[in-house]
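With one protein chain withheld, the remaining protein chains of the complex are depicted in position.
Which chain is which? They are A, B and C, in the order written, and residues in each are numbered from 1.
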Amino acid sequence: MRSIDVFSRPLEYLTPLGEQVGEIIRDWVEREVIPYRRQFDEDYLEHRYILPPFKKLLGEYGIQRILFPEDLGGWGLGHSDYLCVAAFRMFEEIARADSGMAVAFGVVFWPLVLICCEPHVNRRLCEEFAPMFTSTTEPVFSCMAMTEPQGGSDIENMEVLKGSTIRTTAVRDGDEWVINGHKLWPTNTGGVANLMAVVCTTNPGSRNPDDIAIIFVPCDIPGVTQGPAYEKAGMAADKNGDIWFENVRVPLWYRACGPGDDARYYGEIVSMGNMGSIAFAVGVMLNIYEKLQEYVERKTYRGMPLKENDAVAGVLADFAATVEAVRIIGYQCARMCDRQDLYGPRWSPEIVARARAHRYFAADRALEAIGKVMNLMECFGADRDWDVEKHWRDIKMVQLWLGGKQLSQMEVARWFFECETL
Amino acid sequence: MRSIDVFSRPLEYLTPLGEQVGEIIRDWVEREVIPYRRQFDEDYLEHRYILPPFKKLLGEYGIQRILFPEDLGGWGLGHSDYLCVAAFRMFEEIARADSGMAVAFGVVFWPLVLICCEPHVNRRLCEEFAPMFTSTTEPVFSCMAMTEPQGGSDIENMEVLKGSTIRTTAVRDGDEWVINGHKLWPTNTGGVANLMAVVCTTNPGSRNPDDIAIIFVPCDIPGVTQGPAYEKAGMAADKNGDIWFENVRVPLWYRACGPGDDARYYGEIVSMGNMGSIAFAVGVMLNIYEKLQEYVERKTYRGMPLKENDAVAGVLADFAATVEAVRIIGYQCARMCDRQDLYGPRWSPEIVARARAHRYFAADRALEAIGKVMNLMECFGADRDWDVEKHWRDIKMVQLWLGGKQLSQMEVARWFFECETL
Amino acid sequence: MKDLELFIYPKNRLHQTDLDLAASLHDLAQREIVDKRLEFKEDYDKLLKPSLAKLMVEMGLQRMFWPESLGGEEHNGPEASYTVVAALEQVGRGDIGVSFLVAHSLALQAALAMRENLNQEACARFAPLFCEGKDPVIVSFLLPVFGDDGKAPAWRGKAFQVRAMSKNGVWKLEGKGVRPTCSGVDAQLFGAWCAVDGEDQPAFILVPGDASGITRGPEFKKTGLAASRNAEVNLAGVEVPAENCLFRGELEYRRLLSWFWLGLSATTVGGLLAAYQILKEWGDNRVIKGKDSVFKENPLTGALMGEIAQDISMSRLLAYDLAGILADPGTFGDAGSEGVNTYALMIVHQNLATAERAIHRTMELMASAGYAKEWQLERYWRDLKTVQCYLGSHELAKHDFSRWFYGARTL
Partner (left out) sequence: MKDLELFIYPKNRLHQTDLDLAASLHDLAQREIVDKRLEFKEDYDKLLKPSLAKLMVEMGLQRMFWPESLGGEEHNGPEASYTVVAALEQVGRGDIGVSFLVAHSLALQAALAMRENLNQEACARFAPLFCEGKDPVIVSFLLPVFGDDGKAPAWRGKAFQVRAMSKNGVWKLEGKGVRPTCSGVDAQLFGAWCAVDGEDQPAFILVPGDASGITRGPEFKKTGLAASRNAEVNLAGVEVPAENCLFRGELEYRRLLSWFWLGLSATTVGGLLAAYQILKEWGDNRVIKGKDSVFKENPLTGALMGEIAQDISMSRLLAYDLAGILADPGTFGDAGSEGVNTYALMIVHQNLATAERAIHRTMELMASAGYAKEWQLERYWRDLKTVQCYLGSHELAKHDFSRWFYGARTL
């Protein structure tokens, strides 16, 4: 059988570090995750089975350190111009086994981007939080607290609403922020996260970007409460729940980038979130490719392997063509986020729009392709034992998050067609 | 309005020469083609209006020379490792105005690839044919004569049929080939071509690759007859017709690469044909983007430009996302064909399969997206004056040629899933 | 025609006269259009106009609804919906553009001469034109469009193309660069849904093509529908008598459109049946992969052919479902009710989208024969896409669906 590495990606973009870590993760995935993943799927509330492999990957291998500067015990990837391509590879590898785990993994780094990456390295916060990640072999999780009960995807809709609907408040009191509010749905909640970045307003109702504050909050301080994990159609390894902030106090300098810059660099969170989403879709498809190869080779039709039937081969081809396409688009998206010198700043409306376009195009195609594979596999397509149905359930969420498809469409139209009132 | 240059492509792959020629062509297109293209569409039989701009581009600007070695009066692009990316840009620019012209243009170079590119430069044939292209300011056209009446896309189905169904024969007689047979559908027939490469068999019914011969035939020698151009749904600038060969005699050394190699490097013809097809689709979509911008800006709905309606914006976004995706895939395909050192020889079954996958994925998406734009434009979508319908008719052919979709699917399945009997 | 019977339709709801009409139209379409195509191509004068005359005048399609007393056939009960589908399937199989024109005529007849809502005055005025003349009467509509220059009055988000004002028993109409639904060059009768100056209620007004003040632009080039030689129409102070205003209500307007869309749904099925026949011949005879494999027996191409048949089957069922809905206003409501009208719009959009996909795939299967004019397939592809464009944007139609199903009010 062909390996999963047959699918095209721009070889020019690969870096030794990214590929090396990719190999490490592949090995980890094959030993620690794939054999047990069907158990993980039942483990959404406890994460009893899910945590140990994360301890190995994040804590023992130390991958949770990668973004921090080298002198603080990190690997300095935040400073590199190949962070996203490397991340893409890592995400692919984990998502191949379990895209829920890939999300939980990715979100470890998501808020840290705001303090570890040029041109907005926040050295003081790096120094403050690096030890949390570098001085332990236990896994450490972050979370990006954005969505609020009343607003749906309003937070993600920054260009239109400009934060005016945010209800989580940060009020300055001396040299501290006092945070009050209610967030829901962030990955790595439900008790998982150790550190959060919370999107707040310093002036409710304001459309002034200066009033949007992204503030780091360690999860073990007084006033932070996390609810239990939601029950969802899939993605058991990605715990989502409510968080309540009640007079939570953190130092003023826990704000990520400062007035104006928090709003500006929020775009980076969106671009990179979209880039990562494509990687999850690709990882999932790579695993389905393996499963499908096995299926159409093992099952027969009129005495020949199923794959020798032209009609079946048509479905196989469409699936392969989709993986080719989505992977190429994904790597280009990652490269675009890496090489800001060539493509422009990744927080710009232009790059945000492109990344959203790439993501929703890719997710739509992936889901369509996976649906067809399930049908080809008849009852085995719906079977936990073949894992395809799990991927299908999981990847649907990848398509829906980050504000859903319609919001993406509006941002894409706004940029490419200069719409003004959407 | 945003320029057509907003759509993503890998900037790392661009070269000064390619971009420079691209600019020249854009200028030519805007002055010589776009203002007159609606006339061209009626000119399928005579090419009275179509030839003069070609004379300028190919003959006067001398672009017909580019593949030949510099010491033979060419620009040496055949030797470069950026031929395909440069070609992609050129094809995009021409297709933006008229994809039929882009095809006619592309096919000028198609058979020449067999004699001008490493590792199979045929110096003697280069010397023989270079003057035909370099010593005149008249446009010179080539053609690649493959399809035969009985076989449909059998010729393109080289991996399965291995040339066994070819009926055009080349019989050795002393130091000459004597060619007999009937070909149809090649681009630049109907009297246009000056030089043909003809796919023949030296041993009818054989499946031995050594027996497939690609032989160059100047069109003005005795025994070559071309029929009139077919009437087609579109692509007036791409003349297709029958060619009959009756005891046509050419020297033995007019064979492109020699026994075994003709069959082998035929894969290159297929890869590059597919790569070019994507470029045509992108070019067409770039022009539709311009037209669409104008349409949704100029037309209003409830007192606002149409584009400010969210439902319209959804269609606009889907179109933009498709252009993004298809263009990225196309450039990666071109790069893959260029950098054989990284991606492997472009005539290999692997690259042929990838290029076919990229092409049919891209063409399907493009056609779907264009169909939706037409519907959004209501009656103006079907209107010659808005040019979208012309592109739609033309691009359908891009999707259908090179053996059609099903053949592509079979090659893709064969390679990615190691099917053996398809 | 036996092959077309493989596609199930509610034969048990059709009268023998419908079946006979369909059979005659099948033969006529074959003889007068399909068989002459390679010779005459899309020639209007030699091919399309004569066959239109045969259908409208000889076969009597332009007399169908009008009262017998006025020379019509008075086939004007709601169950005529089945007749419309049975007829236009066959006409559409011959030529989509011709069928498109017939659908205009039948819709106007249904709006004026339907038994339950017979408009005596209008019938008396206009029936003779249809029932007595020896030439086909080409009817065209001037309807609101989606997207305008920002100046026209709007109706449900669409922009009126024609404005009317009533004075002293005379309607005066104004419209510049108006785009008719068909035949701007040839139409003898324009039905315009007009904004009325100073009033909220629009008016549907019939305008004779030769009225003073009407001028017509040059024929457009367009992707398909050669039978509809279209051109912009200008109405500069065109005056028509008060009786030419057929109705003012949305109910009547929607009734007209429901019947129009019924006709287009059936026309679309006709195109699909034609594509089926072309593909069947290809599948029977084309040999691929060397010598031993007939096209239809290959698992991949055979499966795609099956998928196309599925699309055609569903379209035919849906066109007849719409006929069934229009045939029984007691159960489903008036043809002009919002619900029935929504269904008519859904089904015609559904069928045109299905046809687009199915004919696209048929072309893909036939490769270059798919786009060569010789094989005749490509004209159905171009024609049906043009019908879809003229029908209007699916996005806007979806807003209508949302109004009905979700009670959306501001879309």
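The criterion applied here is as follows: a contact is a pair of C-beta atoms (placed from the backbone, for glycine too) under 8 Å apart; a residue touches a chain by one contact, two chains touch by 3 or more.
A quick note: this is a predicted structure, and the numbers were derived from the prediction, not measured.
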item: Option from A:L14, A:L51, A:V121 or A:L161 whose C-beta touches the chain left out; value: A:L161
item: Selected residue (touches chain absent from view) among C:F40, C:W375 or C:F401; value: C:F401
item: Option from C:S166, C:Q188, C:S313 or C:Q376 whose C-beta touches the chain left out; value: C:S313
item: Touching the absent chain when the full complex is considered, from A:M90, A:I179, A:V198 or A:V315; value: A:V315
item: Which of C:S105, C:Q350 or C:S368 contacts the chain that the document leaves out; value: C:Q350
item: Missing-chain contacts mapped onto chain C; value: 6-8, 10-12, 276, 280, 283-284, 296-297, 299, 302-307, 309-310, 313-314, 317-318, 321, 324-325, 328, 330-332, 339-340, 343, 346-347, 349-350, 395, 397-402, 404-411
item: Residues belonging to chain A that touch the chain removed from view; value: 38, 147, 150, 152-154, 157, 160-161, 164-165, 185, 230-234, 240, 295-296, 298-303, 306, 311-312, 314-315, 367, 371, 374-385, 389-390, 392-393, 396-397, 399-401, 403-406, 409-410
item: Chain B residues that touch the omitted chain in the full complex; value: 309-314
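Operating definition for what follows: only the chains that are shown with their structure count from here on.
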item: Most centrally placed chain - per-chain CA mean versus overall CA mean; value: B
item: Multi-partner residues of chain A (at least 2 other chains); value: 310, 313-314
item: Chain C, residues touching no fewer than two other chains; value: 300-301, 304
